[in-house]
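Below is a structure I'd like to ask you about.
One protein chain omitted, others in place.
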């Protein structure tokens, strides 16, 4: 990490550099000249100009890893440290909306009134900052794939077995050879500090406590090492990788991860470009509307997500796999596979697994749910006598809210299920205790449903226990909310106005 | 018809017979002693007791054919005529609901603002007396079959042909060898005066004007002869028959109809007992609630429909067909067939046709739509090399609102389509002009859609012009409204009350 | 049953034992020291502490059989009887919600305005105590299986036959060789006194009156003998059994039942652990919220259901069947079978029947409806030449509201149908008269629908009379209410606020 100059600069001096022509900002007490960087900033120059000559730490923190600024800004732009005591405390004004939100936070129900994962989402929507909510909850285009992810599980029904001694049930399993207390893991999601100041570290701690595995995201708000350091001794962690344009950076990241003990490298393959998340994009308008900088040429069409992702390499291809194998001995799993053809290619290419995923519905609209793709892949692998696979595991993620969802995926052939947003909502509403509770709920649901299903171990959760024949039916897709709210319903014949009034 | 005594009785004297022990009523100026008849009255005694000692004509008229009382009451109970001038005009009080309805009637939109058959229903609901609306619009149990009748047509889609010279289209046809200007007829429906004082005669006149055929109902409010007399010279009419317990009565009715020139006898076979129409039944409670006679033993569980139908013979069976053929030369059509097995029996029994019908959804709940049954019957007949039939025609009724519905039925093999409620709504809202308009709309829609379909004559409306493959899919049946309105949706986690208030 | 000490204790003395350290309560005039039992109480200590030093009878009664306390509390904790006249009448304060409910009870519609089983549920929801409503109406997880139970029947449609002499229809049948006036029975449901002070005895009396069979639940509020004693001479009754951890207790229960004349032993096999019923669980929060004992470590996550079920043996398995046969000669039926494999095992194990059931949707979420499982079982049995079965009957329960539902199940192969909640709602709203009415409605519907179906006897209700081909379609499962109410719909582009206001 780059060293920072030790020169002290007064807040007064800094305040003079508050224009596009000369723009200094303070982050974590350090002073930076970002004038030349303004146009390169992935989030656009305006958001920086709001803080020109001022302390930008609070805005900076949730959406950048701590070392982002030192990594991206040339050394000579690190001007020094702000003279202590010279920064005036800003009297913050609280908008009525924000005041109402703070009031709602005070009135959260106690955690023991939370009964299921939906409840966390309900409370999170009430208590999260609107921008954070928009970033976490948004999905691509009309969000139809996002809703399909959840809905698809409801087209799978159980065929439980009875009269089996289920006094003891054990749903622990192995994922990539690593022990897990449940057949699920915490999947990677970006910008963890948007929901809670401790960010991804919340997940690490709860994962350690409950014996589940966390997959660390490339776009974490906490630095990779902070997250690793938060783990218990021996706690297993995986890493999700957005492949960087710059191979050297990728290599450095991967090898550092391996050195720190990461047990599986999940390379994201469904995001050569980040999807349009319009809820997130609309949020930016509101933000800008308040700022009124008046620069109508700013490209507002991006949202937080794209802003931070411009480094991702769109040229990633099957040809790059040997190189990955040459730089690491970690198992390589492709995250974002969506059809049997690519599943087969991954197997043939020597990967150790795949995550069937559509990125939580945030990438290609009208991608199928992973549970539907799972059935396709397993069926095709069976047809080709490749099932059950040796040294090749299949995971699914997206839409999981109940242990019954997990069990359906396991019955249909998945080794484990990734859960993302649900945990974000859990800690965004209740901090780490929220994730503890979420894991406890899933644990309780798993135990009960294993019993009710008549399965004592994960290996007894077999395909015959589910009926998935309706899974491929898309006769009633999730509704297109924009279309429906815009569509103008036909009007009936109406009485003359007078009569209608008389009736009311 | 029985002769009425010519004795004159003063209204004052009649008024003394106003109890259950001695109950006289006036109908059309005649005085009847109905004391002994009270318990036999199909509609129950209470409704009569409301008018004990008074003039009951207004209540009597819409739900009885004119000759009902003279037919059913023994001769000696016909006491005489009310002395002219002795009946005091009752100052009617108008309830606020009724006042609002009268106001709505005044504000009906002009007829040329009515664009389709739905519009008549919309206006009829506003302007009809609640009891009449309940009787016409109600259907069996949860009314699911009633809605399925309409919905099923929407699972059939067109495969129109283009580049055909459609400057002239002709959609006239023959039904039982009789000319019809369109492939549809006015089907039989009961109690026509509930909607309009002229009752079924409205239909007769419009049918004559537009060259379509009316099927005269057994349970008409007008007498059979009134309806026949209202026809133009040469105007074709059919008759619908509820078979009476008493074969002699049936014989008399049938032979009288033949003598009067009826061209087809449609025997109802789906109503050995009339269905439960709960909307109709709830209406009776309201009525009774106002009366407050306080007799809680009255059987309120019947509704208008059942009240007037106790004479229908539940023993009617295939064995009775030869007898029917022995008493008439009219073509015999069975109305209410609902599966191919019975369609085949009808054909083999020498009937001239069948109406695939579930009685407008008013009889057996979860009966299939007639359009679905049509596909089944035609397919089975083809399989048995019975298609196209000789001297055997298939009609369907139920749920038709648009000429496109008619054309779908024709394409799938029907000779014609029966339309019932839509015409009732038309005259209940606008009198005979309403039916004229309804027929005009259907005529216009037929012409346009024949053109758009690429069919110049009815014989060019072929099976290949429709795709009915989704017709048998009942994945999304019409919703169960009672269940859904009673069902208690799950509640989410809630903020403490204070916060919720703060938010509002 | 244990003997109670005859010592008299004054209410004043009892009132001193009102703490966790020394907790006495009064039940039915007897005094018990429950201090040591507090932590073993399945419902948690708080609910008892509310009544420490006081009379707990009113709270105790609906959720415990009368002998529960004497059975579970050691003999020496039965301290004696409360001195008559020393218990001060508590001036109850009535909450505004409760006052409104009492007002609603006063305004129930008269029973003859109840037209169908839905109506009982509608009224019950208005007039029942919220906790009782929550316990009866709740189901597992997202209650999707609960709603599917009802909805599934709507994917089955009739193919009625016409022109059959249906002047007489007879729908009486035999269940396990016992006469029943209809092909349905009253199935076992727990905690009957929650809905009405007479509890299950209401059902016994109505069953006797209408010639139907009641299945007595293990978790009845009335004692087993009270229920048996309420039956008419010769009245047939079945018994539902939750198998106890303690085989001796089970043996005692079973053999006592046989001695008392029970004609069928229905062993519940779908409840090794009771399901999560979140509506019930949320209700507990409200209750606790009012108590404010401030003990946040109490496990609130259980609800009434689980509290009373901890004795159920989760190890019950096929190996236990011979033992059951060794202790009783009653026919043994397995209640809760959900796939053909277990149906076959039950047949091969010498059971006399099975109830295809998902426990009213209260156990495993996304279990299929019993009507769907029925089709699967019968089809598989036919394939294996096991159909029709000898000495093996199949019943279904769950979701039945109409006689048409019953007839569909019979047509598809069921011997009879169990109805549970509908009768609970009937007596919770109208007492025993409610059940009488419910049975009368079902009787009337059966008679009418047999006629409309063209079936004169139960044996004429054949598979060809239904079209069940859409039954396995789960393209449109019941909606996930929590998900949908939490899900954030996409927003459209919006006019600037000013304009929107101008428009309003």
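Per-chain numbering from 1; labels A, B and C assigned in written order.
Note that in this section a contact is a pair of C-beta atoms (placed from the backbone, for glycine too) under 8 Å apart; a residue touches a chain by one contact, two chains touch by 3 or more.
None of the values given here were measured: they were computed from a predicted structure.
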Can you work out which residue in C:80, C:109 or C:463 touches the chain that's missing from view?
C:109
Considering the complete complex, identify which of A:79, A:184, A:254 or A:337 is in touch with the unshown chain.
A:337
Consider the whole complex, including the chain that is not shown, and state which of B:33, B:142 or B:393 touches that chain.
B:142
Among C:11, C:52 or C:123, which residue is in contact with the omitted chain in the full complex?
C:123
Touching the absent chain: which residues on chain B qualify?
109-110, 112-113, 115-116, 118, 121-122, 125, 133, 137, 142-143, 147, 150-151, 154-167, 278-279, 282, 401-402, 404, 408, 444-445, 447-449, 451-453, 464, 467, 469-470, 473-476, 481-482, 485-486
Spell out, residue by residue, where the missing chain touches chain C.
100, 103-104, 106-109, 113-115, 118-119, 122-123, 126, 473, 475-476, 492-496, 498-500, 502-503
Residues on chain A that touch the omitted chain in the whole complex?
141-142, 144, 269-270, 272-273, 275-276, 278, 281-282, 285, 296, 298-301, 313-318, 320, 334, 336-339, 341-342, 345, 363-368, 472-477, 480, 482-483, 485-492
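The working rule: only the chains that are shown with their structure count from here on.
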B-C or A-B - pair sharing over half of the A-C contact pairs:
B-C
Central chain (distance from its CA mean to the mean of all protein CA atoms)
C
Per the C-alpha means, the centres of chain B and chain C lie apart by a whole-Å value of 42
Gap in Å, rounded to a whole number, between the CA centres of chain B and chain A:
60
Multi-chain contacts in chain A: which residues touch at least two other chains?
109, 113, 115, 118, 122, 473, 475-476
